[in-house]
Every structure is written in structure tokens, then in C-alpha cells.
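To start, the structure itself, in C-alpha cells.
Only one protein chain is missing from this complex, and each of the others stays in its spot.
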Amino acid sequence: MKYFAKLASVLLAALLSFGVAYSASADKLKVGFIYIGPPGDHGWTYAHDQARLMIDNMLGDHVETTYVEGVPEGPDAERAIAKLAETGHKLIFTTSFGYMEPTLKVAKRFPDVKFEHATGYKQADNVATYSARFYEGRYVQGQIAAKISKSGVIGYIASFPIPEVVRGINAFMLGAQSINPDMKVKVVWVYSWFDPPKEADAAKVLMDQGADIITQHTDSTAALQAAADRGIHAFGQASDMIQFAPDTQLTAVLDDWGPYYVKRTVDVLMGTWSPGDTWNGMGPGMVGMAPFTNMPSAVAMMARKTAESIRTGAFHPFTGPIYNQAGELVVAAGEVAADFPMLATMNFYVQGVDDKLPE
Amino acid sequence: MNELLIASMMTMMTAATPLVFAATGELVCEKSGVLNLGVEGMMLIGAVFGFAAVTLTGQPLAGLLAGSLCGLVAALIFALLTLTLLSNQVATGLALTIFGTGLSALVGLDYVGETIEQIRSIHIPVLSDLPVIGRLLFGHDPLVYLAIIILALSGWFLKPTRWGMILRAVGDSEVSAHAIGYPVIAIRYAAVAFGGAMAGLGGAYLSLVYTPLWAENMTAGRGWIALALVVFASWRPSRVLLGAILFGGITILQLNAQAAGLGIPGAFMSMLPYIATIVVLVLISRDAIRIRLNAPACLGKPFRAER
Partner (left out) sequence: MLALEARATQSASAAWLSPLLAMALTGLTGAAIFLAMGKAPGIALYIYFIEPLTSWSGLSEVAVKAGPLILIGIGLSVGFRAGIWNIGAEGQFIAGAVLGSAPAVVFYDSTNLLILPTMLVLGVLGGMAWAAIPALLKTRFNANEILVSLMLVYVAELLLVHLVQGPWRNPQGWGFPGTRMFPDAALLPMLFPGYRVHLGTLIALLIPLLAWFVLTKSRFGFKVRVFGSAPLAARHAGINNPRMIWATLLIGGGLAGLAGIMEAASTIGQLMPKISPGYGFTAIIVAFLGRLHPVGVALAGTAIAVTYIGGEGAQISAGLPKAVTGLFQGIILFYLLAFDLLTRYRLTRIGNKVSAT
């Protein structure tokens, strides 16, 4: 929170000094958002909407925000994005991977509109991409899980076998192994980001098979609740889900898009926006951790320490030696995995993951 | 392994329960000769209103009642259109699903992210503690038993009771049933209403017990599976339970195979229930006598009494 306050004051000062001429004009900058789900999902879309509200709160005098929810990836996405551009939105955030091609297509038609595409890898003169290093938080979760678990088996509910998710599983595993080299992670792919009954099914099945900690890379609260029903500890996803499992949530990796969204909006206001790719972690505050609850204070202390050393850059979760499932050394001892290509396109499991990566 | 087997069977049973509710209702409805394709919509309506009622009152029972009642009301809209105003059943059923999806999403806006007290599994001293069968037979949540009881009652009702025979007569030959003097339309209204109440209950089971939360479109196609299930069971209640465990359980089996490190079983395993339904349909249809025994002959046909 302290970070936000600092950022806010800096940004507002910048606005006041540079933006005098701008604020004199009656027109507010219109900023649009395309959401894949409903803002109330308490997961991915919720986090983006919280960030949008932060723009409203901090820049409300200069900016007006609009969102379109539940836009399916496909032909409807292009229309919705174009509609925002046509209605005078000069900065548009498209917040799902599948909007990549539609965003690029619309961007070509509206060269004076700036586009920000989340989690994509293709940029253009007026299209920037951004993503968060959630794996940093997952490493911390892995450590906590290894400390808390009695069975030594952790259940991991995964969505799609894409680099981001694979990276999360690996970081979690590395964190767990740093505490107990024999930890086992069972992975279940549900091939969906948001399907509450199926996520609950996956959690139940994993618990049936002996997992005593559940972690998820899907968006609903169902898995957390299914675990809570059996008194099993679990991690929240994307936002603090403590109200759904007050006695069992350990922590959650938080998506804090707010600082980035505010900064990019200010950039457009001041005419300093430029395309590029941003990949931020705990350091700049794009990734956060919910309070460490329902665990012994020694474990919470350890988690806090790890998170702090990741935040300051003293420690990188993907520090060698790291071996893949075949036992080959992929990151040498003492070295850190490169962003590109290893982390960005990660398509292998580290040693110890009890699963075969789907082809 | 034994423990895993029991746990998996318990999980499969809960997965089957919403399907048993919805399929039982649709079965009775279809037996009266009415094909209601709006099961998915009615389940969603039941899920959202059930959840809302529990949020407002804190009473699980109120949620179940509200869920089934609202499913019933939705079914009555369908009945009014198809039975009184003689609209096409297929189109009206689809319209009901669209309506239910939209209405539930709108009503649900205020309830996204709310939490409620989940309906817990029962625990009967001694019985529930028996090895193996204790949990399998006496360790479920109360609605699992309610679903089975309603299914059994429906089976009993359709076979030897007088009203059950009348219902079947209406579904098999509406013209002769009318000629004999049975109130064809009234009976169909009742059957459709029962179908709606059961679909609503199935939806409420999802939002109150299965995953105690409301999320847009949370039924995720279970209404359609219930429709398939009725055919799979060849309109015989005794087979609904088996089919529901099979249909509901196949997802659980897949996830279990994955968690056990056996890899992704692939799309073909997911297709199995649907292909099996087609095969069953072919088997019962090729035999003209057997199809007449089970499938309602007038399914989907409108009826209007001539003065």
C-alpha cells in the first residue's frame, strides 16, 4: 500500500506540472477495457477491474473508463475492441491472451489509439504488451506448502499448458523442493480458466488421491471452497479469497495491475506513451501476496523473508542448479534463468513434477 | 487404493446428483409427451434464486424451496407458450434456455462473490462409521438421498399408479387420451411443472452444495447432459441413476487418471457418454416394439382439443 501512495503522489505531481494545459480542455481521456469474464469472478477479471477503479479514483478528473465484459475470444473480440476505438477511447486494455490477433487487427485500423494487450507477445507501433511475474509468488507458495503438508503431496489445478502456467508449476516445485527435496506435486489440467464445478471436481479428486494442500491456476473460488469443506489448506488465486476460506487459505498471489494501468494512462495524458513489453514482478508491485494466514508464525516469517528477497531482487526463483524431468541440467548452479527464451517460452517441467506435460 | 476407490465413488455420487434431479424431472415431462429443451435455463434459474434465498435468509431449506419454485415458474412460462398458445416446443425450449441464462446472470450480479454456509454431509452414528459401506451408504449430503428418493417415487408413480398410467397414456396417444376424457392439457401442465421444479432443484444443488457460490453459467452444460441422460435411460427411471453416475463420473475418472499421472485421456473419452447415448438410442429404436414400450410416442407434438 505504501508503494501505491508513493506512486500516486509522484503521478499526481507529474500531472499537475505537465497536465495543466490538458486539464483545461473539457474532454476527458477515455480509457476502455475488454474483459474475458465478469468483473465479479474474484479472479483474473476482478483484478483488472480493481485496477480500472484505481484509475477512476486517482485520475477521475482527467479520465473516464469503460469496460465490456464477457467478450469471447474470436470474431466478437475484434468488434468489441473496434467499438471502443470508434467511440473515442484513446487507450484500450485488452486483458486476455486470445485478444492478441484482434487487438493487432484493430490497432492497424486506428493508428492514433494506443492498445495494451495483456500476456501477449506481439507488439506494434501502437500496441504494447504487459504481463506479470506471478511465478515469484508461486515460489513462496511452494515453500509454504512444503512446510505445512504432512502427506508430502500437493494438488495443483492447472488451466492450459501454456508457458505462464508451466512456469508457475515449476516455480512452485522449486520452492517446495528448497524445503523438502522429496515433495510431490500432482497436476490436473481442467482446460478452462473459469468453470467452478469442474475446478471443485479437480480439487476433490486431488484430495481423494492424498493431496493435503491445494493450489490452483484457475480463476474461481470453487477449489478453495471444496478444500475448505474438508478442512484442507489451499491458496487463493489472483485476489485475496480469504472470505471464502477463512480457516484454510494460506495466502494468495495477488495481481496488482493498478500501478501499471495508472502509469500507462498518465503516459497517454502526457503524450509520452511508447510501445514495448513490460514484465514486472513483486519489485514494481505488479505481483503481491495476500496476508500469510492459518500457518505457524515461523512459516509465515520464512514466507515473508523469501518474498522480501524476491522483491528486492536479491533472490530469483529460477536460480540454478535446475534440472528438467530427464535429469538434464538446464540452468547451471548459481546462474539465473534468462527471461528469453527460457522463462518466456517455458515448455518443460523441472525434475520432481509428477506429471507429463500435455503435448 | 481402497480408500481412493471409496473417495472417488463418493465424489462421483455428488457429481451425479444434479443430473439425477434434472433428468428425473425431464423424464416425467417427456413421458407426458412434452419435450422441454430448456433444462439448462431452468437449472440456472434454480441455482441463482436458491443461492439468493440462502444469502437473504440464511436457511438452506429456503434456498432449496426457492430454487425448485423458480424452476417451476420458469417451466410454467414454457407450458403456457407450448400448451396453451401452441408454440413449437423445440423453439420455446431453446428460448427458455436463453431467457434463463440471461435472467440468472442479471439476478446473480449482486451475488457474485458472496459466501454462504454449505449444506454438509450427514453423519449417522454407528452406521456412517461402518467400514467401506458406512460412508458409501450413509455419508452423503442429504440431497443425494432426496434425489434417489424422488427418482424412486417417480419410477413407482409412472408404473402401477392410476395417474401414472394416465400420464403415460397422454404421452403415447393424446388423441385417444382426450377421447377417453382425460384432461390432456392439465396433465401436461403438471408434468412440465414437475420437470421445472426438479431442474431448479438440480441447479440449487450446484450453487448450494456442490460449489457453494454463484457464478454466471455455472451449470456448464449439465442441463443438456440431463436431456441426453433421459434418452440414455430409454425413459426408464431405473436406469437414470446408473446413467447419471456414468455421465457425472466420467469427468471424475478423467481427473483421477490425470492426478495419478496417467496423462490426459483425451477428447475421445469425453465423447463417450454422447456416443453411448446415440448407440442406446439406435438399439432401442430399431426394435419397433421396444421403442413403443418406453419412448413416449407423441414426444414434441402439439395438441389442441377440438371442440
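Assorted remarks:
Letters are used for the chains, namely A and B, taken in the order the chains are written, and counting of residues starts over at 1 for each.
Just so it is clear, a contact is a pair of C-beta atoms (placed from the backbone, for glycine too) under 8 Å apart; a residue touches a chain by one contact, two chains touch by 3 or more.
Computed from a predicted model, the values in this text were never measured in an experiment.
Shown as candidates are B:Leu5, B:Leu61, B:Met165 or B:Ile278; the residue that touches the absent chain is B:Ile278. The hidden chain makes contact, of the residues B:Val54, B:Val231 or B:Cys298, with B:Val231. Residue in contact with the omitted chain (choice from B:Ala52, B:Leu96, B:Ala177 or B:Leu255): B:Leu96.
Note on the undisplayed chain: of the listed residues A:Glu86, A:Asp247 or A:Glu308, the one touching it is A:Glu86. Checked against the hidden chain, the listed residues B:Leu5, B:Leu109 or B:Ile180 yield one contact partner: B:Leu109.
Residues 35, 37, 41, 77, 80-81, 85-88, 90-92, 94-103, 105-106, 108-109, 216, 221, 224, 227-228, 231, 266-268, 270-271, 274-275, 277-278, 281-282, 285-286, 288, 291, 295, 299-300, 304, 307 are the ones on chain B that touch the missing chain.
Residues of chain A in touch with the missing chain: 32, 38, 66-70, 72-76, 78-80, 82-84, 86-87, 97-98, 101, 109, 121, 160-163, 166, 191, 345, 347, 358-359.
Just so we're on the same page, only the chains that are shown with their structure count from here on.
Chain centres here are Cα means. That of chain A falls 38 Å from that of chain B.
For chain B in complex with chain A, the residues that touch the partner chain are 4, 7-8, 11, 15, 105, 109, 112-113, 115, 118, 120, 206, 210-213, 215-216, 218-220, 222, 251-252, 255-256, 258-261, 263-264.
Those residues of chain A whose C-beta lies close enough to touch chain B in the complex are 38, 40-42, 46, 70, 155, 186-190, 194-202, 204-211, 220-222, 225-226, 229, 243-244, 354-356, 358.
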